[in-house]
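For this view, one protein chain was removed and the others were kept in their places.
Which chain is which? They are A, B and C, in the order written, and residues in each are numbered from 1.
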Amino acid sequence: MATIRVQHDPIDVGAEFAALMSDAHGNTRTDIGGIGSFIGTVRGTAKGRPITEMALEHYPGMTERALSAIADQAAARWNLLATTLIHRVGPMAPGETIVLVLAASPHRADALEATAFLIDWLKTKAPFWKKETFTDGTHSWVDARETDEAAAARWGTEPGHPA
Amino acid sequence: MATIRVQHDPIDVGAEFAALMSDAHGNTRTDIGGIGSFIGTVRGTAKGRPITEMALEHYPGMTERALSAIADQAAARWNLLATTLIHRVGPMAPGETIVLVLAASPHRADALEATAFLIDWLKTKAPFWKKETFTDGTHSWVDARETDEAAAARWGTEPGHPA
Amino acid sequence: MAEPRPLRLLYFSWLRERIGTGEEELTPPPGTDTVAALVAWLRTRGPGYEAAFGTTAPVRCAINQDFAQPEATIAPGDEVAFFPPVTGG
Partner (left out) sequence: MAEPRPLRLLYFSWLRERIGTGEEELTPPPGTDTVAALVAWLRTRGPGYEAAFGTTAPVRCAINQDFAQPEATIAPGDEVAFFPPVTGG
């Protein structure tokens, strides 16, 4: 039971949490014991310089496939009752939410580990690219970070897929 | 910068997230890059039997001291910009939120590790006690779990405080 | 010499239910100066206390709102709380 979405609109964290806690009939689920979450936000500076905007580009089609594959991997590794992966695209201001990960489980260890896994893999395996615009109007594509590769690598790889 | 609260009222996850992202003037903070979160909810069954209610008792005064000490420990161990620890007390229905942990950092590894630490220590060092009421009206105090002690122990102890 | 001040005793969860109160002020006999000695004396006070402290179920203690071990020292006027291992979160 995964909610996967790529959207231009702002992410409503409270609404997404409420949606995850609701069953198909709109009733509150009572099988969930813990929800882990990660929320990524736009920082106001990059390499020490203030930015005015962060723009997210993606690969429509492949993005949704990649996010679904990541959610499937998490569901295969941990006891998850619901997963939410929502990523914004387009221009965003500093302080806005870029990404929301929710992982619900009967138990907290599964929820927290799955949350870390989901964001680590999303950051290295889903086709999004960040572009920062500085106060002087220049822009710069964000470079991938080796620390993100290392964070993703600690979870191993899935069969038949390059790391 | 820690928000510590023990309350009877339901926890509004979206509002607490928005509050954490706001500075003292009500403006959106732009120094935060990632927020880790854990939300604990009341499960509808205990030991395989349905429950009608979960009641949380606590030790007023010591609770707030313990939660503050746990937040201070997290701030000493990780690069945190804001922390929220909110715990409900009193009677709750299945599906309701018992506890909310938020940990904000410039970087996601700190946010996620601090979140796990905060809930692990809260579960073993803050004076709350759960009582379940079953459908036949009988009630039962929840036993502490060795797995919770083990989860807390992996973070070590703070100086001068028993584990 | 100052008037001896009683201890403020607090009980939570099933200890409160078995003892029948959540809070009381008591002055234990002279020499009752550790948590363990206080527990031994409380057990003599009746079947509710014996049911709370005389079983194998683990009991935790806090002195003035800090966790304390059985050998910890208690002093007149202290707030001493007894409760089972915590189960919040």
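What we mean here is this: a contact is a pair of C-beta atoms (placed from the backbone, for glycine too) under 8 Å apart; a residue touches a chain by one contact, two chains touch by 3 or more.
Remember, it's a predicted structure, so these values are computed and weren't measured experimentally.
Trainee: Which visible chains touch the chain that is not shown?
Mentor: Across all of the complex, the chain we cannot see touches A.
Trainee: Determine and list the subunit A residues touching the chain excluded from the picture.
Mentor: Looking at subunit A, the ones touching the missing chain are residues 40, 56-59, 61-62, 65, 87, 98-99, 119, 122-131, 141-144, 148, 161-162.
What we mean here is this: only the chains that are shown with their structure count from here on.
Trainee: Whole-Å distance, subunit B centre to subunit C centre, using C-alpha means?
Mentor: Result: the chain centres lie 27 Å from each other.
Trainee: I'd like the Å distance between the centres of subunit A and subunit C, where a centre is the mean of that chain's Cα atoms.
Mentor: Here subunit A and subunit C have centroids separated by 49 Å.
Trainee: So which bits of subunit A are touching at least two other chains?
Mentor: 108
Trainee: Touching two or more other chains, which residues of subunit C qualify?
Mentor: Each of 89 in subunit C touches at least two other chains.
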